[in-house]
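First, the structure itself, so that you have it in front of you.
Omission of a single protein chain aside, the complex is shown with its protein chains in their original locations.
Let's look at chain A:
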């Protein structure tokens, strides 16, 4: 039973601070929109300041929830806040959220940050020049070749690696504090060519909960010990499927996307087999500037194996040599060219199946590990910094009993990359998959029949008089 204080707290919305203000009309080309007019001297800074669009306005507590109509308080239904429609397709310019003089601390802070950013950018430019010189040295040594040069080459390479690492840090620090840059990344206007923007995007994926949720589901569902010993994702892999069940459409409506029919799959949730009759849509966001190759794998570790009284892994989908880079973020296409997609078919009578999608990185072209040197040289010369693997197509008979650990060890795939997982239970669509795709009779699993110990004496007379 709710106490009065708790009910009051839940009825009144939590105080929400609005986002930065924007001009509602796009500005003229070249001139940024003027900052909002300063507050009048009589009122405090809180009341005016900006032309906030109604969606971004903070919940003004006093006037809401207190409409006394005949003494009845109208309870507000909570709806998710709508974000302003800014994206790469409808870009906006950044404005100062407060006019000069409204909050002097903000003006000084802005000046301080801009001064610092300029100083760090100058330092980065100077270091970049030195890196270029050293790279020139390295290239000269490389061309010479020979035994005596090898040690010198390694030394220069190690120095270059350290310098490039420092350069990366400087480039990120030069822009990461600027409110304009942070606003752009927050509002889907990030330029993936800039290191600071990439850094902020990766930071958001890692720290704001998405990666945590994925790893929580992976560990809780025991994907990590069952399929692979270690998984350390570095690529933001998202999976989307067409919505089919009424529950899914209702969930979409609750999110505020009533007309949509594409469902972003949260890691670990249950899907209907009908959702996955066609290959799910994969969206991969890599944060490295160079193009690397990854191997896509979709496996089901919970296919029953009656002979061994256990479970075996079934390979649903494989596609090696998938190109990923920061510039190429978005939907992955052309994935059905290698081992064709077989829809998930969780058998009737089995517990839920975990369908795991993995994007494992292929080994680098040179050396054992990816490094900043490799990345920078690949970006300069163009081309790919991973080794292209000639993995043979897995035949229909070899899909069941596929050993993921052996495969990863054989081809030298890394523990990083992307991962995702969803679960499924038998549905009517599974029968369809068996009939049309696998062209096999559908098995039904159950517990083995219990032996009747009293079958012999059941009919016989027990007592003889």
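Note that contacts are C-beta pairs under 8 Å (C-beta built on N, C-alpha and C of every residue); 3 or more make two chains touch, one makes a residue touch a chain; residues count from 1.
Quick note on the criterion: contacts and distances are computed from a predicted model.
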Taking the list "Translation initiation factor eIF2B subunit epsilon", "FAD-dependent oxidoreductase domain-containing protein 1", "Large ribosomal subunit protein mL40" or "RAB, member of RAS oncogene family like 3", the UniProt entry for the undisplayed chain gives the protein name "Large ribosomal subunit protein mL40"
Of the candidates A:83, A:168, A:182 or A:348, the residue in contact with the absent chain is A:182
For chain A, residues touching the missing partner are 3, 5-6, 9, 14-15, 17-21, 44-46, 49-50, 58, 97-98, 103, 105-106, 108-110, 112-113, 116, 177, 179, 182-183
